[in-house]
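These notes are about the structure you will find just below.
A single protein chain has been omitted from the complex, and every remaining protein chain is retained in its original position.
In order of appearance the chains are A and B, and numbering begins at 1 in each one.
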Amino acid sequence: MKRSLLAAGGILGVSALLLSACATEPATDDGPVTITYSNFTSAGGNEENLQTIIDAFEAENPNITVDVVTLPYGDYFTTLQTDLAAGTVADVVDTNYDFFPQLASSGSLAPLEVTNAGAYRDSLIDAYSVDGVSYGLPSSFSDVVLYYNADLFDAAGLDYPTSNWTWADEQAAAEALTDSSTGTWGSHQPVSFYEFYKVLEQNGASFLSDDGTSVAFNTPAGIEAAAWLTEKSGTVMPTIEEGQGTADFDTNLFLEGKLGMMHTGIWIFGALADAPFTWDIAVEPGNTQQASAVFSNAVGVSAASEHIAEASLFAEFLTSSQTMVDVRLDTGWELPPISDEDQLAVYLTKDTPANRQAVFDSLDSIALTPLVENGQQEMQDIITEELIEAQAGRKSVADALASAEERINAVIG
Amino acid sequence: MVLPTAVATPPSRTPARSGRNARRPRATIGYVLTVLAFLLPSAVPLALFVLGPMIAAAWISFTEWNLITPMEFIGLANYQELLADERTGEVFLHTIQYIAGYLPLVYVGGLALALALNRALKGRSLWRGIYFLPVVTSWIAVAIVWRWLLNPNNGVVNLALGWFGIDGPGWWTDPDWAMISIILASAWKDLGFVMVILLAGLQSINPELYDAAKVDGAGAWSRLRNVTIPMLSPSTFFVVVISLINGFQVFDQVYAMTGGGPGGSTQVVVQQIYDLTFRYGAAGEASALSWLLFIVILGVTVIQIIGQKRWVHYA
Partner (left out) sequence: MHSSQRVRPRTVVLHVVVIAGALAMFFPFMWTFITSITPGAGFSITPRLWPEDASLEAYQTLFTERPFARVIANSIGLALVTTLAQLFTSATAAYAFSRLPFRGRGVVFAIYLATMMIPLQVLIVPLFAELKAFGLLNTYLGALLPTFASAFGIFLLRQAINQVPRELDEAATLDGAGHFRVFAQIVLPNIRPALATLTVFAFMSSWNAFLWPLVVLRSPELQTLPIALAGLQGQYTTAWDVVMAGSVVSILPMLALYIFAQKYIIQGVASSGIK
């Protein structure tokens, strides 16, 4: 009798111990919290800049420690998807515009209560909202502009590109600048998905149909836009065989003073800082209208995070704090996604290029990346492949677009 | 061997074991434990970390899964779709083209290197080191250099061909020649690997065999054919089997040199598997494709293992 009483007591005691150990901590913790932030935006040279922002956050929030994981951009999404599959997502994660819809629609992101939504540019914060609720906060943006070598223009007696230029103006200048005897080329524009949907809009066409279940680029306007891209090759721009399409090819050619104009992003400013000639930028010319490509990155909070409040606090600091603005503007690490133009005025006063205003003028007409529910990457791969076939002369532009239409509709329909 | 005729064999209590069993020791507890002791160190990690995930991959192949949302069981649909899709045949074809070009090149080249550097050559340690250098150089660098060498416009190779009046092809920019470019770069890079394996194999050939052959008046060629190559066959077998297993799973070099282009003409199976898993949200289809690949590789390997009795001479 005594033994079974003892046993019962022992069992009760052990259970109580176990139960108390399993009891969840109260949600509002006054103790220190550690959150993880998995990112790609700082890879390749901005790790210290990110650390500056994190240090400032930790100073303001002594209870919160941020553990940073930095992954190479090219492999980040492999890791993110592996994490999603296994349920090991960091508290705060980076994403770009392309991948955001998949994250949001799968319920992987927590809805955010943004304390100061007005701090962000409207177009950017909207891009990461679903039905009016923010699931991501934009962390930076860059856009694509037209660069030109002013010295080459002067030597050829040509007027500089303006924000009123059209394709015809660019074509004329490019042809005048191309000189095989000196190995100089007129204008470089990559042949890819990211250029194509933009030139489509510049020609009044569009990549996707309104409901987003089929493509809409196989029209005369679309073919004209595709030709604008692909026919540069061999006429005003080197061919693939001559190296076009390899990494940094356009930047190198431009730096050598052998390229009159190029279409690329504002992230090249740093690489061109010491160029031995005068260069500047202009808003990209359109045909029937202007449209510029804008790329942005964002951060989200994992829906499975155990510290959503702290993570959200960090996400907002990372994307709208003064420290972040200062760091980005000082170091040229993309542009802060803020709506306060006065703060950005500092950016305008910096050295070359002189026409930094073009960076913001380009935001007046944005060509948004076409997004589909299924097969985003496959769609992008297909159109890039077909356009390159046209560029290489293995298919006519019309055939390339027709083939792309058929293949893409099968994937996204 | 001459068998004795009509010899009376005394009756024995335990019947003589024949065939394979004649060599097999008795299955005593001691022997079983010995076998286990030697096998477990490798069996446990392989079972836990390869076989286990392989089985999981098999299960995934019966589902539709984009990694982000829960899996959906769809039975054999992935396999049906793959077998009906012409792209599956294409990626296998490209892979087989790669192997067919790569294997002979890398073996013959590696063998020539191993033979050359096995002799008393001045500074051969240095040469062996240099020939191994590409093996440890990253594909990023090797791809750039080979794309430069094979540049259709002013690459060294086409320039040299031009001296002989030959109009060089488009190499990696030409769908018909892109795979050949990859093969050349790969074979070149792996020469050192084959060389190392065959050098180790050459070391184990009994020099008395060469002496005996020389005494019989055999020339260098004949010694190569009748002594070296047969005695090297275990290493050759190894190189062939491994090259085939790795060749079917070729990825890095294709990714670095052409990314699967131009026009998808060099898209290989594993590149497709990677794309399906991490870029097209079709992990189930990717697993199914990898199991199809597995069956092919297994079949090819088994054929070789069975066939080794014919041409591989062990000591």
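By our rule, a residue touches a chain if its C-beta (ideal position, glycine included) is under 8 Å from a C-beta of that chain, and two chains touch if they have at least 3 such contacts.
Bear in mind the structure is a predicted one, so any value in this text is a computation, not a measurement.
Of the listed positions B:T63, B:N78, B:T173 or B:S235, the one in contact with the omitted chain in the full complex is B:S235. For the chain missing from the display, the contacting residue among B:G101, B:G170, B:G192 or B:G281 is B:G192, taking the whole complex into account. If you put the hidden chain back, the residue from B:I99, B:L117, B:L161 or B:I229 that touches it is B:L117. Against the chain not displayed here, chain B makes contact via residues 20, 23-25, 27, 31, 34-35, 37-39, 41-46, 48-54, 56-57, 60, 67, 113, 116-118, 121-122, 125, 127-138, 140-142, 144-148, 151, 188, 191-192, 196-197, 199-200, 203-207, 234-235, 237-238, 241-242, 245, 248-249, 251, 270, 273-274, 277-278, 283, 286-287, 290-291, 293-294, 297-298, 301-302, 305, 314-315.
The set of chain A residues touching the chain not shown comprises 38, 40-41, 43-48, 67-75, 78-79, 82, 85-88, 142, 243, 246-249, 251-252, 255, 265, 267-268, 270-271, 274, 297.
We adopt the following convention: only the chains that are shown with their structure count from here on.
In terms of their C-alpha centroids, the spacing between chain A and chain B amounts to 40 Å.
Here chain B touches chain A in the complex through residues 65-69, 147, 151-153, 170, 173, 175, 261-264, 275, 278-281, 283, going by the rule given at the top.
For chain A in complex with chain B, the residues that touch the partner chain are 77-78, 81-82, 84-85, 102-103, 106-108, 239-243, 246, 374-375, 377-378, 381, 385, 388-389, 392, 394.
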